[in-house]
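All protein chains of the complex are present and in place, except for one that has been dropped.
Chains: A and B, in written order; residue numbering restarts at 1 for each.
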Amino acid sequence: MTVANMFKEPGANPYRPWPARITSIIDLTEHEKLFELRIIDEKVREGFQFDSGQFVELSIFGVGEAPVSISSAPSKQGFIELCVRNAGDVTGALHAKKCGDVVGLRGPLGRGFPFAEMKGHDVLLVAGGLGIAPLKSLINHIHDDRHDFGTVTILYGARNPSEILFRYQFDMWKHRDDFNLILTVDEADESWSDEVGRVTALFDKIDIDPDNTYGAICGPPVMYRYVIDEMRKKDMDVDKIYMSFERRMKCGIGKCGHCGVGHQYACIDGPVFNYWEAMNLQEAI
Amino acid sequence: MFFRVMESSRLPDLVRGFAQDHEVIGPVAKDDRFVFATIDDPAELRLDYDTTLLPPKKLFFPAEDQLMRFRVADNEVLDDEVFAAPRVLFGVHPCDINALLLMDNIFLKDYVDPYYKARRDATLIVGISCVPSEECFCNAWGTDEAHWGFDIFLTDLGDRYFISVRSVKGAELLDDFVETREITDADTADFQRVTAERKEMFAEDLDTSQLPLLLDAKFDSPVWDALGERCLSCGACSMVCPTCYCFDVRDDLAPDQKTGTRSRLWDSCQFSEFSAVAHGQNFRDSRASRVKYRYYHKQWGYLSKFERVLCVGCGRCARACAANITPREVVSALAKGGFE
Partner (left out) sequence: MAPRVVVMGLASDFGCQVQMTNIEDDLLDVLGLIDLSYWQLASSGHMPAEYDVAIIEGAVTTTEHVELLKRVRATAGVVMVIGACAVTGGIPAMAGQGDLEERYGCVYGADGAEVACGRVSPAPVKSVIDVDYEVPGCPMDTTEFLRVLSRALQGLANRVPEEPMCAICKTKENICFLDKGEICLGLFTRTGCGARCVTLGRPCTGCRGLAKDANVESAMKILAAKGFDVDEVAERLAVFNTLEEAFCR
């Protein structure tokens, strides 16, 4: 049985986190670290199947819980990676942890990107800032299943070069011909040889086949409208543009009400919605 | 469902009978209002109550509810058991019975909430017929009658109760503790008469037929801005609501900081922090947007999932709101595009 279903078993307590050990910590930027976590219970660890775009509730007793999207690919099992910005109580407490420390996890939660549906198509991924965190999972999943996809384009923008996440991977990928990767920053410095400007400006540099392309967007809330406009200008279908929303997913299981967006809850109905759904969601974009 | 008739004078026997193996909880007076509280003597029961300050949700989903105890050092749960003793909730109005059924959709489906479930499973519900008060508008949602969601339901016919029996347990307890008889045609006729008379007692009908559509079509209505100016963001409406289920979660450490408890506490979408995320973004930072969301979620969000609105017309929010923002006013203002 998958872990997602174990939470729903009669007698299970979906509020009770599983202990998970931190097995690696990589400093990505000044504010972001990449944590590798392994659930301690072997049965649970092996049953932990998820989709890109799903999230976990990270639980540190005494501090609280915070929703974090999974950055590693579903094709890699036995561990998950979380890219976490130090932005609040829980994420701050996580940043203070050391390798070997134990934290809690609940999940995988929510609805992710429709990987199976995307197969056989081109994919255009657009990330802004920390929005790369969930898309990284999808990018790596596509990488591990590359022959099932057509053209894969990745547009990723950050405020400045020091805020580009996973740069160690992306610097290598820039030279690959199976991924069309374009990086941009708002403010460049002397180390920067890639694009300068908003991520939306990169749309002039790409060619896409609108009938055959799925979009995936994640970034700060202000970004969505502009990126969607560009995708629509390229004639992409409204129901093939997918995006992940950040909301206050506190319980993660559709009960506490904090992540309401329009008539839906981001935690169980999302956090990934397609544009058609988002258009019908009040307060969404 | 089958039916029995019990003389009114037998009611104390029924309460005492239940009390043998159950905690009996029912409406009792608190100054000039009423609250659900443990009944030690059947004479305390006030089945003539209008409405209680807090709805029965407090008994299934307490205002502050410990979820688990934990140890800090290894982030381990020490205990997440929930203890629920058998009890009878005696004297619940149809609106509140219906409200629990709406709560069930949230807490007993998909991810089953073990805390709510344990208490729900351990509780028998005895319904009681009521007389609408000024604030009641349950008839607008069809929640003025309860067809299920109780073990037995007592309709007051004056000298006797017409009892609808829903569950095996209810039937058994009724049989064990009190003398009842089969219904006659005269009983049924009286039941019909009393029910019809009650229907006449409701204040004017509230037209809610187009509400879900209006909420979307008039999402930017100035009505919300006007309500936002009045709203005190106090959250009283959410607390007293029998169907508001939102909660916050808080960890508290013991004084030695080694162990602690994780609890949930009733929360309200009317508080400014409710929709804020860690990076400082607040998706509903105006009072108007928060007042609107409360209605939008109740009358459309929940409806879109469960085909019922998340309101039973109990009128508690109308009584609790110091700013006198009432569903009746909001619904009609939205329909008319302004206030009268």
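Criterion: contacts are C-beta pairs under 8 Å (C-beta built on N, C-alpha and C of every residue); 3 or more make two chains touch, one makes a residue touch a chain.
Every value quoted in this text rests on a predicted model; they were computed, and no experiment measured them.
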- Message: Tell me which of B:A84, B:L157, B:A171 or B:A320 is the one touching the absent chain.
- Response: B:A320
- Of the residues B:L47, B:L157, B:L253 or B:A335, which one touches the chain left out of the display? B:L253
- Note on the structure: Contact residues on chain A toward the hidden chain run 62-63, 88-89, 92-93, 96
- Task: Could you list which residues of chain B touch the chain missing from the display?
- Result: 30-33, 35, 53-54, 58, 63-64, 229-236, 238-240, 252-257, 266, 268, 270-273, 287, 320, 322-324
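In this section, only the chains that are shown with their structure count from here on.
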- Per the C-alpha means, the centres of chain A and chain B lie apart by a whole-Å value of 38
- Note on the structure: The answer for chain B against chain A in the complex is residues 67-68, 70-72, 74-77, 80, 106-107, 110-114, 216, 219, 245-251, 253, 257, 260, 262, 264, 267, 269, 274-279, 281, 283-284, 289, 293, 296-297, 300-301, 304
- Note on the structure: Per the touch rule, the chain A residues reaching chain B in their complex are 7-8, 10-17, 19, 59-66, 85, 87-88, 91, 102-104, 221, 246-248, 250-251, 253-258, 260-264, 268, 282-283
